[in-house]
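Heads up, one of the protein chains got dropped from this complex, but the rest are sitting where they should.
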Amino acid sequence: MSQIPADLKYAKSHEWTRLLPDGTVEIGITDHAQAALGDLVFVDVPEVGRTLAAGEGCAVVESVKAASDVYAPIAGTVVASNTALGSAPELVNQDCYGQGWMLRLRPESPTALDALLDAGSYGAQLAASGG
Amino acid sequence: MNQTLEKSIFEYSRPGRVAAAQLPPPVGGRAAAEGIGTAVPEALRRRKAPLLPEVSELDAVRHFTRLSQLNFSIDTNFYPLGSCTMKYNPKACNQYAMLPEFLARHPRAPESQGQGFLECMFELQEMLKEVTGMSAVSLSPMAGAHGEFAGVAMIRAYHRARGDLARNEIIVPEAAHGTNPATATMCGCIVKEIPVDAEGDVDLAALQRAVGPNTAGIMLTNPSTLGVFERKIGEVARIVHGAGGLLYYDGANLNAILGKVRPGDMGFDVIHMNLHKTFSTPHGGGGPGAGAVGVAARLEPFLPVPLVARGEGGYRWLAEAERPQSIGRLSAFMGNAGVLLRAYIYMRMLGREGMSRVGEFATLNANYLQARLRAAGYELAYPTRRASHEFIVTMKKQARELDVTAMDIAKRLLDHGFHAPTTYFPLLVPECLLIEPTETESKETLDAFVEAMTAILDEAQSNAAKLKGAPYTMPVRRLDDVRAAKQLELTWKPPQAATMAG
Partner (left out) sequence: MPFIPHTEDDIRSMLATIGAPSIEALFDEIPPALRAKGLDGIPPGLSEMEIGRLMSERARRDGRPLSFLGAGAYEHHIPSAVWAITTRGEFYSAYTPYQAEASQGTLQVIHEYQTMMASLTGMEVSNASLYDGGSAVAEAALMAVRAHRRSKSLRIVIPTTVNPDYRRVALSTAGNQGLRFESVPYVRDSGCIDHAALGAYAGEDIAALVIQQPNFFGQLEDVDALTDWAHAQGMLVVAVVNPTSLAVLKPPGEWGTKGADICVGEGQPLGVPLSSGGPYFGFMATRMELVRSMPGRIVGRTVDLEGRAGYTLTLQAREQHIRRGKATSNICTNQGLLMTAATIYMTLLGPTGLAQVAEASMARTAQLVAALTRLPGVQAAFTGPRFHEAVLRLDRPAGGVLRALEVQGVLGGVDLSADFPELGPALLVCATETKTDADIERYAGALGQALQASRAA
């Protein structure tokens, strides 16, 4: 059973978001996603300053068997990206909600997160798909 | 099999050692008398010699011979590798394609200095037309994926030439080989995947919903990647043609129907053939292949150049000037000519009767193996269907109950001296093994394979842990793929000590 912290919001495509005190939003992939991918060997994070539309591919995670795009759950501008993942992609496997964060966005709209799933709904989605 | 791992060629290297017989004679004589030498300006000169081995000829011969002995190959092992058609590569095909005059012929030599070669190429085009039922063939694509690219590019060019610019969607069944969507993308198309039904046929209702004014075409393999003949091909053709799209035939599985059914008669407009599968040219440890393409009449102007034509003065090339609507040139010259010669020799040796036997005996072998493995307790993915030249067994039950996966079976087969079947393809069938015996294997070989598979299934029950550690008898055990991808060691580096000493 995968972990789904209650204080985060989720996208259907298995990204999590965390609203930080300064109004920016931290983004990563969920425990379910990292487990499905297996040991990550490479993570490509976006450059700071890039503007992203909601649903746009913003990072790539690669395991031995698969490479997947990570999609921006909301629109915004990249204010930070986790360059530590370049040399230590395993952080995503080990601590996907903490040290394995991928990028921080300044959201285009302050209410953008409202449209995302809460932990209960995301958990229900996983249960429905057999995950 | 040689169990000793061979050290790197660079570890044999000793400064100053040379294979002296291979050095060119010094340029003396007139050139020296006239003071002709080499004059590379200082700024353009190489300063440090490249890291190439410095070894004797015998060192080199032993090293690479030993390396060859670490490989499985068709010449040494049965290779039931689904979708890859690992049939015997006749020695005659290699020997006669490597006659000195063929090897020495420069690609820019005039046509008059290549009539023998061009005649072979022309006849190969003609035979491929006949066996596929298409109206014209180009030999220039250098691999299956390259032929696919040519095929989809021709579909685009056809619609564009008609001013039908909206058609940029390629429909691909979800069971398709990964190259299909990759190719469509390379051609600037958008991929639409459609499902197949429980018996492995295309879901016609989904197809009907998918087609429309943007449909460029559909890419199909028949028999499909599920190892069964697509029975609704007639309806598929009617729906796609009716919507203004074209049908693309991926020739990966042509071996199954060689001489029995022709893609042109099934309604396909474009096809590529993998000559390294169906026509027995070698796989070479990953190439070269050859991916000739065939087309129906309306697509003929778009074929990639060059083509070989027969005229009054003999055989000649048709290039850009004669073929203004061509999708262009895919190779600097004419593609993998030497591979094409091998396919030509193979086809001439088989002849008319031999060609139909290929499809017949490939199908016989597959159905026999399917029946025996089923009796041995393996679960078939499509139990109600005939096998084509290949079939799928699924290990999903064993994976669930015993934690034994298709990968484990594959690795254990190596210990029994058999190459693994194709695993985890098609992606649609969980824990699958795609098994293709080909027509060139004897009943005894197939029986021995069944025995090995039976033993492995027993072992899955009795000693799954042992099975999961396989292989044991290969030069190496299972390799750490994660480490390979994270700590990239893509070139040989001198050992630390040597660097410090040097």
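Which chain is which? They are A and B, in the order written, and residues in each are numbered from 1.
Everything below uses one rule, namely that contacts are C-beta pairs under 8 Å (C-beta built on N, C-alpha and C of every residue); 3 or more make two chains touch, one makes a residue touch a chain.
Here the structure is a predicted model, which means the values were calculated and not measured.
Contact with the chain that does not appear here is found for just one residue of B:Ala136, B:Ile171, B:Ala184 or B:Ala460, B:Ala184. Residue-wise, the contact with the chain that is not shown comes from B:Leu99, picked out of B:Leu99, B:Ala205 or B:Ala297.
Touching the missing chain, out of B:Gly212, B:Pro301 or B:Pro475, is residue B:Pro475.
By the touch criterion stated above, the residues of chain A touching the omitted chain are 41-42, 44, 47, 62-67, 69.
Note that only the chains that are shown with their structure count from here on.
Across the complex, chain B is touched by residues 39, 41-42, 62, 64, 89 of chain A. Residue ranges of chain B in contact with chain A, taken from their complex: 481-482, 485-486.
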